[in-house]
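What follows is a short report on a single structure.
The other protein chains are all here in position, but one chain of the complex has been omitted.
By letter and in written order, the chains are A, B, C, D, E, F and G; residue numbering begins at 1 in each of them.
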Amino acid sequence: MNDIASEFVLDEARAGRIGFGEAVFCAGKSPAQIGAILDSAGAPMLLTRLDPERHGALTREQQAQLDYDPVSRTAFSGAPAALRGAARTAVVTAGTSDVPVAREAVRTLRFNGHDAALVADVGVAGLWRLLRRLEELRAMQVVIVAAGMDAALPSVLGGLLPGVIIAVPTSVGYGVAAGGQAALNAILASCAPGIVTVNIDNGYGAACAALRVLGTP
Amino acid sequence: MNDIASEFVLDEARAGRIGFGEAVFCAGKSPAQIGAILDSAGAPMLLTRLDPERHGALTREQQAQLDYDPVSRTAFSGAPAALRGAARTAVVTAGTSDVPVAREAVRTLRFNGHDAALVADVGVAGLWRLLRRLEELRAMQVVIVAAGMDAALPSVLGGLLPGVIIAVPTSVGYGVAAGGQAALNAILASCAPGIVTVNIDNGYGAACAALRVLGTP
Amino acid sequence: MNDIASEFVLDEARAGRIGFGEAVFCAGKSPAQIGAILDSAGAPMLLTRLDPERHGALTREQQAQLDYDPVSRTAFSGAPAALRGAARTAVVTAGTSDVPVAREAVRTLRFNGHDAALVADVGVAGLWRLLRRLEELRAMQVVIVAAGMDAALPSVLGGLLPGVIIAVPTSVGYGVAAGGQAALNAILASCAPGIVTVNIDNGYGAACAALRVLGTP
Amino acid sequence: MNDIASEFVLDEARAGRIGFGEAVFCAGKSPAQIGAILDSAGAPMLLTRLDPERHGALTREQQAQLDYDPVSRTAFSGAPAALRGAARTAVVTAGTSDVPVAREAVRTLRFNGHDAALVADVGVAGLWRLLRRLEELRAMQVVIVAAGMDAALPSVLGGLLPGVIIAVPTSVGYGVAAGGQAALNAILASCAPGIVTVNIDNGYGAACAALRVLGTP
Amino acid sequence: MNDIASEFVLDEARAGRIGFGEAVFCAGKSPAQIGAILDSAGAPMLLTRLDPERHGALTREQQAQLDYDPVSRTAFSGAPAALRGAARTAVVTAGTSDVPVAREAVRTLRFNGHDAALVADVGVAGLWRLLRRLEELRAMQVVIVAAGMDAALPSVLGGLLPGVIIAVPTSVGYGVAAGGQAALNAILASCAPGIVTVNIDNGYGAACAALRVLGTP
Amino acid sequence: MNDIASEFVLDEARAGRIGFGEAVFCAGKSPAQIGAILDSAGAPMLLTRLDPERHGALTREQQAQLDYDPVSRTAFSGAPAALRGAARTAVVTAGTSDVPVAREAVRTLRFNGHDAALVADVGVAGLWRLLRRLEELRAMQVVIVAAGMDAALPSVLGGLLPGVIIAVPTSVGYGVAAGGQAALNAILASCAPGIVTVNIDNGYGAACAALRVLGTP
Amino acid sequence: MNDIASEFVLDEARAGRIGFGEAVFCAGKSPAQIGAILDSAGAPMLLTRLDPERHGALTREQQAQLDYDPVSRTAFSGAPAALRGAARTAVVTAGTSDVPVAREAVRTLRFNGHDAALVADVGVAGLWRLLRRLEELRAMQVVIVAAGMDAALPSVLGGLLPGVIIAVPTSVGYGVAAGGQAALNAILASCAPGIVTVNIDNGYGAACAALRVLGTP
Partner (left out) sequence: MNDIASEFVLDEARAGRIGFGEAVFCAGKSPAQIGAILDSAGAPMLLTRLDPERHGALTREQQAQLDYDPVSRTAFSGAPAALRGAARTAVVTAGTSDVPVAREAVRTLRFNGHDAALVADVGVAGLWRLLRRLEELRAMQVVIVAAGMDAALPSVLGGLLPGVIIAVPTSVGYGVAAGGQAALNAILASCAPGIVTVNIDNGYGAACAALRVLGTP
């Protein structure tokens, strides 16, 4: 009953089925489990939610094989895919505190061969910050928007942009905003049409959805 | 135990204490209770949440003494206060469905001697609708904003207007928006500073708060 | 204050900005408001959440100008856009009771010139029903999945399909499922990567998101 | 008022009434209380939710009398019951992070004389992982399924297996999944018939329910 | 798009896979959909949540082929399975108002060939009512307990009975009890070990779980 | 299975155990069930939540044996207990709409031989209404307070009165107040010490608690 | 603005108004604030929620003037009131983990001159533990019941005891029980009549309510 290796089963055929491979979500796993997965991995692998404590608890060899970004808590094991041309995706944040979630999306896209433009701190309280970036955003095939608190930014963008808009509610805020449920509900109830969303703080999932769009011929 | 008249106690000195009188909230009252209150009233009186069914169940005499507006479900018993000059308040709605709540605010202000401008259906999905009314709104001392669903409009206004902004979440919407809790939380969590709010659908309360502002010398 | 025509402001330039026009959400509007909008409309228009009661309360002339579908509660005023080739979208339902939501999506796509395949009642309790349709679904650019109760179907599809997957939680179910919140949360928390979602019962929004994908060159 | 021994009353006759004895739930108890219970115990005893901190705070003698498993946070005081033949129960997990809950169930069954097969990380995002274990699972009298996040696995199993299915929602996940409520609701709302459930993370309770089934002649 | 027959796909092989067949859940279906399913059915079929209004909207021929019980809102289309001996299941209710849910369980068991004893109105406020039935209940292999409000009855039974206990929270009650969530949570949090539960008011699901137990050799 | 009489079991010895008898809660019962209970009753009996529709559906004979009060929805079957002296209990309401709940308490006390003073519409928005009744209230052994919305009245009374204070949250209000949860939580979180509470709208339960106090020698 | 002494205003006349004095709730206060209150106190004073960290941060002199009990986190500053005879109150707990809350009630009663009997760990899963203490409990004027998880104990006692029953939900438990909301709702929805309750873990409030009962002549 104590064999760690028997506790995970990599879904190696996933990329063949859906277009991109399985990532290792580290938040609920012990360093021993993460290390065992790293040691058994053959192909390049993306790790998410690898906080600095867990990263620091890996062996020196395991750490050496990782390209680690502490802000987004992501790591690449092995080389990412080659870039497929100029960025067709922008990742926008309402505030400075939403940047870690946005970077998780940027890094996931990069691991899978797609560049992305990061446009930070353009929330609606100072509308001019957003409007001066509008032409840039209108040219994008996909716009990922990370926003916490009241998450008004996706609604405003939804009325201005023709591309696919994937809103990521973040857990930024306090009081009724804490945890991101208020942001999530505001996005779901948006008066702007055709905005889609993912779980709170799920920058990885938003990037995977973007991959599904970008992969379409 | 069955004496209806003993079941209500009008707070006749309220106007002297806080600047405006008590209104009769009809939603939880039987037509008999409402009628008894009307029959005992001396001074002019504002009735709120008087739905057409309850209004129709009043006696012909009682109906005749009322100036009734079915959209806002308000009634004036007796003459409203004389107007105190041009409108210093605007009542803005995000959508067409928020109009009944907005009208409750307009009627409450009117009963107390204040005119108000109604600016309807200027939600953020079509931002130009709002921007072309901006100068008009920037001149107002108080702006009441009725918005349901994601309630992004108050956040956008909060970054653009210098006046007092009182947001009223409405129960307009479905799914996670139903009941107005999503709109309320978005307003409370707004990234724009100094927006205040009241209970869901509470156009009356927003108008009372405006009266407290307008009454200041 | 009683001028109905002043209570709505059509966002006529929306199609130019985002690729498809504004629809009229009828749920919170009175028949008089809906009628006034119909009478003022120039271009073709999609109406959603037009229940049979409100539809029946329109004038005979207004009803005559509508192509009305009571199951999806949608109506076309004027001719829909010409079809742009074979269906690149499938709309899948977990159960029979999810069909009205699915049809709202199908009709919205059709109004905007896109055909869609309806694949009903293929929930996971009888997995073979889904697996025999798998090849058909794998060929689609977009798959909209309407599912209530536990909404397990989107997770299963997310591991099998390469296209864009837009899950619509429905309010089908009772007890903890009533209202669709359990389905929504299951979709947001899905273990399958890159699934996006919209508000409960929002077939219209899912179709708009599909339009954003389909519109990309 | 300070006599620790008077603060617990062992239900020694429980096994005679319901078929298995009382376990000591350590989460809310101080090390002093746990130690006092251990010192007063006559018969073998199962301890649950004994985290490493509390375990480490026991005396050396108390620790020595325990067979402790830190992953499941369970301990046996005294010898477990003799095994009653081959495993008639499987304990399945959707992901690697659900293993601690699953092991709590396995250990509870073992303490009461029943072996169980652990089948880990067979969630629905990679359906083939589950399908290749299907025959093994179909032969079991009881299948306990530990799943967090969207908990789609119990629904899929519910349509495939004839045995008793006891789903344990786990608190694995983040955002709307955090705490396990989304998993619990998905299980309760399952479209697959005859699935039963227990409290979040309650591997012990699921095993007790299995004991009630296995004990039937 | 209007072909009703294409909107449902009977899972005809279910009994072969899991031991009992699919039932038709009528709550979310139109009378036309229910009628079409009845007309296409070959084997005997159980219908649940068929309220008197929907039942009355079926054709005379369809009504004639049904054995309908309005209290439980269940119907048998075709003959139920032959009885397999004396009752090994009891269905217990805390109050009189829980009887409809209990009867749904009794009818589901009966349709599948199992008799069940109904023991009504033995809630814990009058403990003697329960204690005088204790010997009868201790002899049962399965005890289904329908309880609303505080749902204390399953906890008391859990400490007294050795059989499988399946608690069904009901939506009986008002205030914090309304909807059954308080009863559900009390059952999940029960201090008595090994109690399992199902969705609120889900007498059908409890009976299906019982079938999984009874079917074990 | 259709014998209505077997579906209820009166707890006839309750008065002997706890000091007052069982009442019949009619909200979840069919008129047939209520009628059967009335027909089988020997001793006087209190009925609660008997709405006018159910009352009207009883037979003429059954109606004739009842002293029915439609406001509180209570009925006495048989004579109430003789009065035991002057009122030692006051039932206070914050608003006019709380009167039905208050009357349920007054009637329950009266049925059991205790008179009570009803003090209506003394909410804190007009504090003088309360203060002029203060001496009367300070003399009472028990004060029941029915309050909805923000339920501030019990907190104010809790700092002023020495007697037992039983607060009953009511479902009066709209928006966040609807259903009474806001009132309930405000009472539970009260800054005034020693206030106790019961379920929302539970005037009957508050009166029963008062009986437990009044019954003490 | 920095004068700590101006930040609290003792309600010195409270005992004269309601029969017992103000206690100092330490949970939200800094050690500096608590110390300043202690230094300014004239009469004896009860402190609640004084956790060992805050207690340890007081000066040596302040600690010396306190009779501190770490389990209940209460302290007496000055001598408690003289005892007023034998205990008329019992404080009962469902489990061992509920003891700290129960002790807070016992200590509050003791500070105010009332003895109380502590009856621990008599939850309903082993009903005999409760029944053998029944005669003792039936003789009490007030019974305080601290129970977490499903809180079934107050309901069982409510059908057996004639005295005043004050149930205190505790935050003991995990999953749906965590925080005590499930216990609170079960108590509020209890099928046993006349049980009252207070906030979660509020042993102090339950004791204050008991003081209101005991103080009645």
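In this section, a contact is a pair of C-beta atoms (placed from the backbone, for glycine too) under 8 Å apart; a residue touches a chain by one contact, two chains touch by 3 or more.
None of the values given here were measured: they were computed from a predicted structure.
Asker: Which chains here would be touched by the one that got left out?
Answerer: A, B, F, G
Asker: For the chain that's not shown, point to the residue among A:90, A:106, A:184 or A:200 touching it.
Answerer: The missing chain is touched by A:106.
Asker: Could you tell me which of F:94, F:168 or F:210 touches the chain that is not displayed?
Answerer: Answering carefully, the residue with contact to the hidden chain is F:94.
Asker: Which residues does chain A use to touch the chain missing from this display?
Answerer: Spelled out for chain A, the touching residues are 71, 95-97, 99, 103, 106, 118, 120-122, 125-126, 128-129, 172-178.
Asker: Touching the hidden chain in the full complex, which residues of chain B are there? Just list them.
Answerer: 11, 14, 17-20, 22-23, 141, 158-166, 184, 188-189, 193-200, 204-206, 208-209, 211-213, 215-216
Asker: Mind listing the chain F residues that contact the chain we can't see here?
Answerer: Contacting residues on chain F, toward the hidden partner: 94-95, 123-127, 149-152, 155-156, 158-160, 173, 175-177, 181-193.
Here is the rule we go by: only the chains that are shown with their structure count from here on.
Asker: Give the fewest steps needed to get from chain A to chain D, where each step moves from one chain to a chain it touches.
Answerer: Graph distance in the chain contact network comes out at 1.
Asker: Between chain B and chain G, which partner chains are common?
Answerer: Touches both chain B and chain G: F.
Asker: Centroid from C-alpha atoms only, then distance chain A to chain F, rounded to Å. What do you get?
Answerer: 55
Asker: Provide the C-alpha centroid distance between chain A and chain B, rounded to the nearest whole angstrom.
Answerer: So the centre of chain A lies 43 Å away from the centre of chain B.
Asker: Which residues does chain F have that touch at least 2 chains other than itself?
Answerer: 11, 14, 22, 184, 199-200 - these are the residues of chain F that touch more than one other chain.
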